[in-house]
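The other protein chains are all here in position, but one chain of the complex has been omitted.
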Amino acid sequence: MLIEAHNVTKAFGAFKAVDDASVTVEEGDILGLIGPNGAGKSTFFNCLTGDLPVTSGRVSFAGHDVTRLPPEARARLGLARTFQVPLTFESMSVLDNATIGALLRHPNARDARARARDVLQRVGLGHVIDAPAKSLGTPGRKRLEIARALASEPKALLLDEAMAGLTPTEVRDAIELVRRIHGDGITIVIVEHLMEVIVSLAQRVVVFHQGREISRGTPREVTSDPKVIEAYLGRRKVRHA
Amino acid sequence: MNRYLFFGALVVLALVYPLLVQGIPVWERMGALVLLAAIGASAWNIVGGYAGQVSVGHAVFFGFGAYAAVVVYTHLGWPPIAGAPLGMLLSVILAAVIGVPTLRLSGHYFSMATIAVGELVRVLSSTSDFLGGAQGLGGPAMPRSVFDLSFLSATPFYYIFLAVLAFLLGLTWWIERARMGFYLRAIKDSERAARALGVSSGRYKLYAYMLSGAFTSLAGSLYLCMFGFVDPESGFGILISVKMVVMAALGGAGNLFGPLVGALILVPLEELSNSYLGGRGAGLTFVVYGAIIVIIARFLPSGLLSLFRPRPSKPAPKSEIASGHAD
Partner (left out) sequence: MSFTLVQVIVSGLLLGAVYALFASGLTLVWGMMNVVNFAHGDFVMLGMYTAVVIWTALGGGPFASVPAAAILIATLGVLSYFLLVRHIMRGPMLAQILGTFGLALFLRYAAFWYFGADFKTLPDTLVGGSFTLGGVRFEGARMLAGVGGLAITLLLHVILTRTAMGSRMLAVSEDPVAAQLMGIRPQRMQAVAWAMAGAATGIAGALIATFFYTSPTVGETLAIIAFVTVSFGGFGSVLGALVAGLIIGVVESVSAYLIGPVYKDVIVYVLFVLVLWFRPQGLMGKA
């Protein structure tokens, strides 16, 4: 088991954004976390990465209890992530962005740079290596975040709405990229609210609604689960169906 | 090639400057003062410019250095310069003590906390008899040996300061290219993203702060050796802190030579107005000085050196990146 979350609850005051969620991810999985806006999937995601401390429950990664560990310690154990709104290093070049990731396993800057070049080629940013990161558009930034994360040579890559704001063609390219990364042996956890992305990528899906898990299974199973349809479409639509 | 030639010419100019102005005390002194200010601002630049943690309380370290130098003379009879390593060591410890609680604060809160710590230390120093209270302390009135660094002209100081500045800039240049430099810039751009990539931001900010504090302290010790006197205002005053920030920002913070450029502009402005005008006239010059700073901030918010950096290239064609062909 690569990632295990046991009875994770995250409360903001009286409001429980995540309520008693337990999810396990096996090595080599592509797990999808889905749910309508405000379902708590992003909050849960940030509990896995350590950006938000859990209120109660336990998170472990690669055999280590990481519940109390900060994000940087989890990253060192091999947990990489991207952000919903890309947080590229704006004052740096594309190459330097990826170099920051590569420095985690290659302390020598020259080695890290070489490693960063490779990764940028692999994710399709080879032609903009020397461009300033701030000259990239949203799709480029999302790709750069993935490159940066990959350069840190992770065991698992957690993608937070990596497809949001992309055109259908761009989504297709991004799905292709994620498949390739998975093919290289990296476990993927992907948060999405685009059902089509999950259906074409994920092997297993967990559906969140109002902070709780309401369904889990293969993409086919969950999309036909009435509870999921109700959560996504609302009560009225279901009655008509 | 042209760049190296230009750079080489500047180095030669820096080396022969005292010979060019020999016999004109104002200009001899000015060279030394520019370098001293550049040492302080370059030290600040490590944490304020590269790591983006805008300390407005660096006078704490400057004052520590100055007082360490004078205290070893007053209480032990050593030459003041012997206090420099002591001041640096104490400043590293002090930086850890101040940095651990304050570096957690973000943006303006960190700046405000450093101002408060700076004022706290200034007030405490003025109540301490050991430090000479509000009157401050003076170094040796008459030189006892060459180690007292009492010179008739400012030229020996010029070369001492030049050596220290060269060492500091060399060190900064090396850090800039090493893992630490990358990490500091990453923290400045987005601490959250840096941490997600395994950067222990707290630790790196603290390292930068301690290193910066040590060299600011050295600037303070050197200041004392040249001026032979320090009191709470000239050691720990908020103006000392603000000047370091303003010089670095004016030239270009987070840029190796930014603080030096800032010092090259501000120190002569200040010195010339003091020596040629004085009194109310100096007021008018400072009005101009203030106006120049305002105008630079207004039109070159990233500092003067941003003029010489290549303009950010045109946005990459977006469609190309979107469909970025792999392999």
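We just call them A and B in the order they show up, numbering each chain from 1.
Assume a residue touches a chain if its C-beta (ideal position, glycine included) is under 8 Å from a C-beta of that chain, and two chains touch if they have at least 3 such contacts.
Everything quoted here is computed from the prediction, not taken from an experiment.
Asks: Report, in label order, the displayed chains that the undisplayed chain touches.
Replies: The omitted chain makes contact with B across the full complex.
Asks: Touch as defined at the start, partner being the missing chain; which of B:14, B:178 or B:238 qualifies?
Replies: B:238
Asks: Using the touch definition up top, pick the residue from B:21, B:35 or B:56 that touches the left-out chain.
Replies: Of the candidates B:21, B:35 or B:56, B:56 is in touch with the missing chain.
Asks: Given the contact definition stated above, which residue among B:26, B:246 or B:272 touches the chain not shown here?
Replies: Of the candidates B:26, B:246 or B:272, B:246 is in touch with the missing chain.
Asks: Mind pulling the subunit B residues that touch the left-out chain?
Replies: Counting over the whole complex, subunit B touches the hidden chain at residues 48, 54, 56, 101-102, 104-109, 111-113, 115-117, 119-120, 123-124, 126-127, 238-239, 242, 245-246, 248-250, 253, 280, 282-287, 289-298, 301-302.
What we mean here is this: only the chains that are shown with their structure count from here on.
Asks: Could you please state the distance in Å, as a whole number, between where the Cα atoms of subunit A are centred and where those of subunit B are centred?
Replies: Computed value for the inter-centroid distance: 42 Å.
Asks: Which part of subunit B faces subunit A closely enough to touch in the complex?
Replies: Residue positions touching the partner: 177-179, 182-183, 185-186, 188-190, 192-201, 312-316, 318, 320-327.
Asks: Which bits of subunit A are touching subunit B when the two form their complex?
Replies: 49, 51, 70-72, 75-76, 80-81, 83, 87-92, 96, 99-101, 103-104, 107-109, 112, 121-125, 127-128, 131-132, 134-137, 139-140, 143, 148-149, 152, 166-167, 169-170, 173, 176-177, 180
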